[in-house]
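Okay, so here's the structure we're looking at.
Heads up, one of the protein chains got dropped from this complex, but the rest are sitting where they should.
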Amino acid sequence: MTVITPPETATLAAGPAAPSTAFWRSRGFPLIPVAILLFIAFVAVFADVLAPHDPQIGSLARRFRPPVWQEGGSWAYLLGTDHVGRDVLSRLIFGARVSMIVGVTAVLVAGVIGTLLGILSGYLGGWADQVVMRVTDTWLALPALTFAIFLAAIVGPSELNIILILGLVYWTRYARVIRGEVLSLKQREFVRLAIVAGCSKRIIMWRHILPNVINSAIVLATLMLGVVIVTEASLSFLGVGVPPPKPAWGLMMADGKKGLMVGYWWLTVFPGICIMLMVLSANLLGDWLRVKLDPQLRQL
Amino acid sequence: MSQEPLLSLEHLSAHYVSQQGTRVVRAVDDVTIRLGAGETLGIVGESGSGKSTLALTIMRLLPTAARIVGGKIMFEGENLVDKSDREMREVRGKRIAMILQDPMASLNPLFTIGNQVGEPIRVHEGVSRANAWERAIGLLKAVRIASPQTRVAQYPHEMSGGMRQRIVGAIGISCEPRLLIADEPTTSLDLTIQAQYLNLLRELQREHGLALIFITHNLGIVAKMCDQLAVMYAGRVVEQGPVSRIFNAPAHPYTKALLGSIPRMSDNRRQLTAIDGQPPDLSSLPAGCSFAPRCPAAFARCRAEAPPEFAVDDGRTARCWLAAPGAAQSLAAQAAK
Partner (left out) sequence: MKQYIIRRAGYSLLSLFLLSLTIFLFVRVTGDPTALLTEPGASADDIEAMRHQFGLDQPLWVQYWHFIASFLTGDLGQSFYYRTPVLDLYFQRLPNSLLLAAVAMALSLLIGIPSGILAAVRVDRFWDSAGKIFALLGLSLPQFWVGLVLILVFSVYLGWLPSSGSGTFLHLLMPAFTLGWYFAAAHMRMTRSSMLEVLGSEYVKLARLKGLPEALVIGKHALKNALIPVVTLAGINLVVMINVAVVVETVFAWPGIGRLLYEGVTFRDFPVVQAVVVIGGSMIIMVNFLVDILYALIDPRIRLES
């Protein structure tokens, strides 16, 4: 979701949509968030081994079984079953894989494009800068979710498409921040020395500029992870995300809505908790990184 | 001083304590100063010597990280340290006023001059808005601002720097305080304006019977404006007394060095004299006299023990072992060995 801050300068200054927990006193290493993220990654990688059932096959006879601790539940289906009898736990586990893959890849795609364009735009200036900046401003005016829905409606949903779409939607946030960094880096001594020494533009950008903006890019990436996952889940929830029957947490919640009125709460709550844990962890980690890697990045 | 001093700081100390309580910065340490009604006191020191903190301490407006750890602030017979925050608000702006260094930053950009000048009057004396507005115009006149009727309705950014500082001065005297503390009021003004402003302050002082505390690092201003002088170093007052006597015969090596470092037209020295070394880190002061590391006249005792304030002559003190009674003789004796 975009929250556009009031323009102080001539540009629409939209920061990354990630929450700024900057005022969180992040002194210690965020052990729990990192542990949670690693755990989710672990589950995603070893899903085939960990999941007790096939996430895509269900039997109508076993539909809407509640979690084990409620009446009617069984140990075979720890967290219950959904409307077509599929095991919720297994779907959650495989859903982790989808979330991880889509989330991380999309963030990487957006990051690579955004960083590259940010460096080019910031360093080269001139019309390259103008073009990139105008496009960035305009695309930032469009709320991410709306934009993503639009693109998904055009190209049709598939896992790859979703990744590309999310990358397209979010690179602008990188570009803006990285460009700002590059602009101030350009003034620094070591860059000027390199120019005077006759280094080509490409070498300067690759050898001098890039390593110095990596920190910001990493921090942004972690902060973006949470946002991207929420957007992906929202897309799935609306039916334009990763297509069924592949289990995606957002999709599970969309399906779960059907049973909500009758009290089948586990179909909605568990996927939601997973999403929430992943997003919160990513945000807390990103924020700790921001403070750790460079206090200057506080303006992110 | 024949009568009761207007302001009397007695062994006042204020420290900054870090959040975990590990680092203590002795920003103001054992400060004893007396000021009579209508007198002008100059407080001089390098940046970080504690002079601004001292001013805020008197006003009881220290930031949350700092607190008064000892001593008294006797003002008109009352100890300000004992006062509650609500009681202090009666004092601030009304009985003691303060002027800050940067006039542009001191004025709220969103409110008119009249609003800001009249504000303390409205709050302390409860007069109506219209009344306060009229008084504001009168105050602008008193600080020699031309066409006060127009100016009073304008905004701070429409004024020049000198005008803004006068306005801040007007705010200061608006409720007829007994004491005005000016924290480097001319530092951000052009040189040509500085003299005018200082003259204005002197006139106001005469007209209103104000006592003035002038915080500055500029000894020239002290010479021109002040009767009394207190020299601060590392949070402590190292020398105190009438300006002329200190200027003629400084007792403390630091004061000597400060006076000596002012380049004079009549000087035929080739180099500027500076004081060796750096001001100390207030969170880890050396044992002994805090000036000892940089002092040309330091001897063994200076490094071992911090000197108390000694009376040099009537009305003058210096915090130096050299000023101790009998110090001159013992030094001479040592030299003779």
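By written order: A and B. Residues from 1 in each chain.
As a convention for this text, a contact is a pair of C-beta atoms (placed from the backbone, for glycine too) under 8 Å apart; a residue touches a chain by one contact, two chains touch by 3 or more.
The shown structure was predicted, so the numbers you read here are calculated from the model rather than taken from an experiment.
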Which residue of B:79, B:108 or B:199 touches the chain not shown here: B:108
Selected from B:4, B:90 or B:305 as touching the chain missing from the view: B:90
Touch with the omitted chain, as defined above, among A:32, A:76, A:108 or A:155: A:155
Residues in chain B touching the chain absent from view: 59, 61, 85, 88-94, 97-98, 100, 102, 105-111, 119-120, 123-124, 155, 157-158, 168, 171
Contact set of chain A toward the excluded chain (per top definition): 1-7, 10, 12, 18-21, 23-25, 134-135, 137-139, 141-143, 145-147, 149-155, 226, 230, 233-234, 237-240, 250, 253, 256-257, 260-263, 265, 268-269, 272, 275-276, 279-280, 283
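Criterion: only the chains that are shown with their structure count from here on.
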Separation of mean Cα positions, chain B and chain A [Å, integer]: 56
